[in-house]
Structure formats: C-alpha cells, structure tokens
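Apart from one protein chain that is not included, each protein chain of the complex appears where it belongs.
On to chain A.
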Amino acid sequence: MTPYSSQINTLMIPQVKKPDVVFQGWHGYTCDLEPEWLDDVQKNGELFYLELSEGEEAAALAQAAANHGLSTNHVRFSEKEAEIISNESRKLPDGAPTKGEPKLKRLARILRRKRRPSQSRGPDGGGEDSSSRPVSILKNQAGQRVGVMVQQLKEVFLYLNPKRLGSCSPPPPERGGLLEALLGVVHRPSWGRGQGDPTGRREERITVHGLVPNSPAVKCAQILIGDNLVAVDDVDVTTENIERVLSCIPGPTQVKLTLETASPGGPGEGGVDMSSAPRLRPSPSVSQLVRLLWGEDTVELQMSIGHIPHIVMYLSLKLDSDSPLEEQEILYQYPVSEASSQLKGVRGIFLTLSDMLENVTGGQIVSSSLLLSKQLVHVGYWKESNNLLVIALPAERVPLLYLQTVVGGAVRTLKVMHGSLDSAFCEADHAPRLDHFFCLFFQQLIQPSRLSDSSGATPPDLSETLFLDGLPAVRWLPLPPEIKMQVDTVLSDFESSDFGEMSEDFYGVRRLYVTLGSCLFYKGYLIANHLPKEDLLDVSLYCQHYCLLPLASEQRVGQLVIWREVFPHHCSQIHQTKKYQNKTNNNHCTMPGYCQPKGRYFLLIVGLRHFMQCVLLEAGGCAAPATGAPGPDCVYVDQVKATLLQLEELDVGMEEHLAAPPAPCLSCADWFLPSFARDRLDTLASSSPVLCKLAGGVKPPSSDQGGGKVVGRSLFGGGARRPHPKRSQSDSGSEGQSDGGVGRPTGLSPHSTPDSARKLVGQRDSLGSGGSDGSRGSGSIFKIPRMKHPNPFYLGTLKKSLTERETEEKNNTMKLTSGAENTLFHYVLMEKVQGIFIAPTHRELSQLSGSIHPQLIRNFHHCCLSIRAAFQRSLPPRGRPGTDRPQGTHGLGPVKEHGVLFQCKPENWTDQRKPAPTMTYWVIGRMLLEPVPQEFYVCFHDSVAEVPVEMAFRLSFGLAL
C-alpha cells in the first residue's frame, strides 16, 4: 500500500466518528457536553468566541500577567490568578476551570438549556446571566488551593471609560450602581439577605461578590471574588463613599485600585494550575492582537495613536436647525482624542463639500485633503441616502491613490455585517461593536506593527497590507491535486448537510439552514472555496477587518466560533435593482424563472488550530424561515468542527507544501549585487569544504553587472541542494557527471532555489567570516540543460511514493522568467473570476533573507498600489456602471500595462573610491482580459526583457487556477 492510500485510511477514521460528535452536540441538554461558547452569545444571536489553544493561551496570559505584574506588588500572585482564569474562556472570569467546575453551575446550565429547545434559542442569549448565574464560585474553590491564606494588598490598574455607560442615567445603587456598571464589581450588601435596603446601609467593606462579564474588572484578570476593595486612586473607599468616588471620574482614564486579597502562603503550593503556567515564550504582540480581538486594550492602543489625526464619523446631511442639540448631526464617531476632535470640529467642511460638489461638478465627492497642524490628512467620503460616512486618515499611512479602496472595503464590510450603513450606525446598541470594529480598522492601518507577530518574520509592511487587502481577491494556496481533492470532498460532504441520523429526514422536521457554501482557510491562505465570488469577498473582507487570517497563521487557535447574520453584497444588490425595477415599471416579477429566495443569511466561522472554515447559511427559502435573532446552532457548529478535525489529517501535507520551495522559483535581490555575492561567497567558501569546491566553479565577480549576477546565481543555484541526505546522493549520481567531477556539482540548475539559498544563508550566519577567496574557475557549471516539464506541484504526501529523482525534478522546474537565469523576485497574480490571488508565501519570502530583498518587496508593493490605481481608472466609476464615459478622448485612457524600473544601491556604502554597485529591476503590472480577467504584478531583474503577458500565462497555466 502506498503511503498515499494509508493517508486516506487515516482520514476515514474521523469520518466514522463523526456522528458521535454530532450526537453529543445535538443532545446537548441531556449530557453535559455543552459548548464553551454558549455563554458568549449576544442578545441578538451574534457570537464572537475566541479561545487560544492551551500553549498559546498560557503564554499569552503569562505575558499579560507579567505586564500587569509590573504594577502589582505580588507578581507571583497575579501570575497564578491569570492561569486559573485562562482555563475557562477569558470572558467568563467567574467561571471556574473546566476541570473543577462545580456541579451546581453545570446543573444550572442544563436547566437553562432545558427551558428552551436547543435549536431556537431565544434572544435571551446570555445577557441576563450575570444576575441569574449562581455566584458560588468563590476563589477558594477555584483552584485546588489549600494552606494558609495571607491577607495582602495589591494594586490593580484599570482603564475606565464612564462615557461607555452611554446616555442612560447613572445606574441606581440598588442595581449595583457605578461599582457594577463602571468597574464590573458586584457587591451585595449583607450578602445572603437578598437586596439590602440602600438607605439604611451602614458603612462596610466592599467585598467582591461577583464580577460582571466583559467589564474592566474581569478583563484585568486580577480582581478576584473574595477580594476587598480598599482604595481607588489612593482614596479609601467603603460602601458609603464608593459611588461618589467613582462618579468623580470624568472621562476615559486609568485608575488604581487597591485590593486586599487572600493569597496562598506557602511557595511550594499550587498544584496543577501552577505547574502548568509557563512563563516561557513571551509573545507580547501575539497577545496584543488576541487581546484586541477580545475587546481588551482598546483604550490603551487607541491612546497610543491619539496624536495621529484620524477619525470616522457618520454624519446626517439633514440638518435640523431648530433643534437645540449641538452635535446632533453626528450619528456616530470614533475615536475621541485630541487630534480627532479637531477633525470633528471641521465636520462642517465635509458636509458642505459633499453637498456643494455635486452641484458644482456633477460628481460625488470621494476624497479631500487637509493640512492639520503640519500633517497632511486625507478624508474619504461615502454617501448613503441622507447620511455621509467620513473617514480621515493621515496621508503618510494611506496614499490618496488607495484611500477610496480602503474606505470602500470598510463600507462593504459594514454593509455585509449590518445590511446598510444606516442600520449599522443608527442603532445605539451597535456603538460598542462599531468602536471595536473601527479600533481594529485604525490599528491595522496606523500601527500594524503592534498587531503583528514579532517572532521572526518582519511585520507586514503597510503598503503590502494595503495592496493585498485592497485586491478584490483572497490569497490562495495552490495545493497538489490530491490534497485539493480530499479537501474538496470533505467540504462537499459537509455542504450536503447530510448529517446522518441528525438529518432532517430522520426527524421529519424542516431544516434550519441551507448551506450555501463554505470556504476553508489554512494559516490565512484560502485552500478551498465553494462560495460564489462575491460571497467569498464578503467573507474575506469580514475576516480581514477582524484580523482573523493573520490570527490563524500566527498561532494555533484553540477554538474560534463566530456566528452572525450577514447581508451578502450580491443580495443587497439584487434587492436594490429589484426595488429600482419595481419603481420603474411597477412590475413585481421582472425576472421569470428562478428567483433568489428572500431568505436571511448567516455566517458561521469556526476556527480550529490553523484551519478556519467560513460557512454561509441561508434561512428561509427551502429551509425554515428564521425568526428573531437566532444564535448559533450547536449542530452546525459541531459539524464544522468535525469537518475541521477531519481535515486536520491533511495538516502535515499542507505544512509540507508550505515549506516546499516556491513553485515558480524566486531569486533574492541581494544575489544580484556583486559585492554582496562576493562577500557571501568568500565567507562560505572559506569555511565549508563542500562550498569550497563549489566556489571553485564560479567566475570571479567582476564589477559589471553581469559578472556579479553570475556569481550570485551560480552560488545559490548550486548550494546545498535539498536537506535530504538521501536525495543529495541521487543528485550527484544523476546530474553530476556532466560537470566533470567537481565533487558536489549541484549547482546546476540554472535557476536558484531559495530553499538551498536559505540553507546557505543559515550556514553563513553560523559559520562566521573567513578570508580566502575561492579560486576562480570557468563558468562551466552553467551548461547543464534545464529540466523539462514544468510541474509546479510539490507533491506533499505523495512524495514518498515517487522516486527521489522525480521529486527532485519537479521541485525545481517551474521558472517564470525567460533566459538562462532566474530573475524573478516577486509576483502577485489575481484571478478576477474566482476572486483569488497567489503570491509567494510568507515562508518563501523569509527564506530569501538578505538586506535588499525586503526593501525590494516593500518597494514592489508600494509600486503596485500605484499600478493598480492606474488600472482602476479603466473601470467605470463606482456606483454608476455604464456611465457615459466618452470613448477614450479624455485622460490617459484605460491602462493595460504599466511598468516602473527601479534602481537600488546597498545602504551604507562607505567605499569612497568606487561608486556603489547598483541593481536595477522592473516592477510591472499587467491587466489581462483574455482568456480570463487577471491582474498580474511581477518584479524581476532588469537583465532580461520580459513580456508580462507571457509570464502571467505561464504562471496561471502552471498553477491551473
């Protein structure tokens, strides 16, 4: 049996298991396997539940705790506490660790579930939980801690924002007052006697009897049930004065709480929780993103960019001058900072301009530029009905050329999430969620470095993010057909909704949802898509704005469940045209035959480790119509989970594919600079016997470009080939002869494989420098003929079944550029029909280290912004398809192809006598309409004249997109 078929066998196993999983989920109320996310479901049925896998979470929290620990007197204590909470969802601080979950709570949950059928949860998701939940989980029960309790004082810093309380009047003291509303600390006077009489309350200590979910107190993870609140900002507080003290907090600020707490006395104590708290692997920025997604740290992050002018406002164009209210035209704004208040102050400009420009020039305003205290700010506009969305961003972050795309993306996401801008902004209870959305939006644009991981890979450059996110496409990872087929089969199985005995046939009820389609991401790359293009774009925009794709690629997600109603773009469009048609000819059925059912759509995203599956569900139509705000249904969630578990078997294969050398070989820019190549060569040659030989076959570097190139290329083309020792044997056997006995003549593939390059670079780094030059020989090693059939597929799991030789060939064959040498640096190919694009993976890029190359990539993306902006112009202006654009008589006309030649010099060139060596390269963009609409962006060395059309063809053909 080949390894491949055994692979399939292992795949089958979870499939067999599947019904079990479902069974448990279906009968959630009879057994105690209740999904952890259930308590996070919002009143309107929405769910955003994120849980890191154990390792990640522990690391993140240890880090978080360490950060907080700086301000705490007892570091050890807080660390421990963080660990305890981490076992449960972060949002359930008063929930105990899963292991030690008290029976009472479970029972309560089960009872609650019994009250209503699992399938149609009412709108009462988890809102009332804070009060109804039994507050029995005191700290002493939480951990299995015994031993002496020592009363200690600790200081906790919290960000409080009284404005978040909204317009509603301060909560009455009977309901916990500000203590509960602002801080999130539940204190029941005379606990046990029920509601105390507030007037007759005597002064007593404030003991934390409970914590409100999602409140600052919970999020800091340091306030524990059972603690006593002693002081706020060094002001001693009691039940008597706490409300007064808290009401003095004017705006968003940080307060210091002093708490008296009981902590374990002995150092050797701690049990399981303690020992498993790893403080290793500090990953601050990882947790930063996650914490932001959890809705934490928003204030802090927002404050750190407070000085940068940026704002989003939703303004009403209908001005009611009679109304005495000031600022009543502002329907929504974010954030509140000094720089943004200045922008808010000039909202009159935005309103006037949008009104006037239409009159004067007959077009709608899309952007304007302002100079705000010496900083250029671009303002993007989006008008919908009688309201105006205004987004201001600093020019140094978002070039004007791309502002429209950025604004358009945000608008489309909001529309997908809420149906229309009006419904997104005009409902008061959306405000916190919008704040969160725009916090992520601005953070991604203004300080992306804080969000990205700092481990290893360079943080994505802003131009790159702008460009790639702005493409109407999703990043695609081409997989070998075998894996692809398996993935597709698994997805199709899921989509068929044939859940065995759980199916509707079995119970004879109408199904709740019809699966319209789903798509699957692995580490942020799309690997399978069964959604129509527009839906795919909707989903990917949502994922983009919530940073879900980088999340999955950077860390293993323990569990991610997102559920929300969506309003897919195409539906709203159809709706609009229908409305229009109805208006015009008053004919209700304009389209004979099939009619899009008037259903409701729901997006379910489930993430597990590096996989993430997005499912679009339809209610109504042939499924049961949805009523109210249905929450996520366990069956569907479990089903997706089962699918993902099934796919996990493919993890290895995909990982291998990601690690494989890039399908079209890439070169590193540094190899083309003579000096660099030479340095590297010398270093390598002197310290490695293998490489000495190699260097012997290399031409001396000469000052002209050609010579330098040859050196670099030959070196890296010929480096230590593949990590496989077995393979290298076969290499020398099969290829070596032609080179007349150079011991390890592998350099023979005329194009460089970054894989080998990476190895070499790695070696160089560890080997240190040496002095002697390699002796210079002839360039005979370049004469080896190129390998034949380009097969871009790295065969992943199939590999073992092939002979080493064959695999070797296939790995090295795809070359995009013409000529003997590989001059390709980077590429992006977008396929517009399917809405996908391919580009070298991050891993491939990190393999091509070097100092110039990252610069080059940055430059490439920046240039692509400009090129794509030029292409965009060829398309009809937004919102008015088929406008009377005069045929090619104005402007430059539609641009088909655009290229820019760049010159780069190494930085810090100190040699005064010689001019710095230079390297020139093209960045070319090409728009193709035939045979399929594509946009192709490529970056290659100047030495060979390329025809981008051909390259695009070669690439897309080879990848069989």
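In the analysis below, a residue touches a chain if its C-beta (ideal position, glycine included) is under 8 Å from a C-beta of that chain, and two chains touch if they have at least 3 such contacts; residues count from 1.
Throughout what follows, contacts and distances are computed from a predicted model.
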Omitted chain, identified by the protein name its UniProt record gives, among "Protein fuzzy homolog", "Pleckstrin homology domain-containing family J member 1", "GOLD domain-containing protein" or "DDB1- and CUL4-associated factor 13": "Protein fuzzy homolog"
Which of A:Val346, A:Val652 or A:Val932 contacts the chain that the document leaves out: A:Val346
Please pick, from A:Pro481, A:Pro625, A:Gly893 or A:Pro933, the residue that touches the omitted chain in the full complex. A:Gly893
Contact with the hidden chain (one of A:Asn44, A:Thr258 or A:Ser368): A:Ser368
Any idea which of A:Cys248, A:Leu376 or A:Met485 touches the chain not displayed? A:Leu376
Which candidate, A:Leu317, A:Met356, A:Val833 or A:Val932, sits in contact with the chain we can't see? A:Met356
For chain A, which residues lie in contact with the unshown chain of the complex? 342-343, 345-346, 348-349, 352-353, 356-374, 376, 378, 395, 399-404, 463, 855-856, 858-859, 862-863, 866, 869-870, 872-873, 877-880, 883, 885-886, 888-904, 920, 945-947
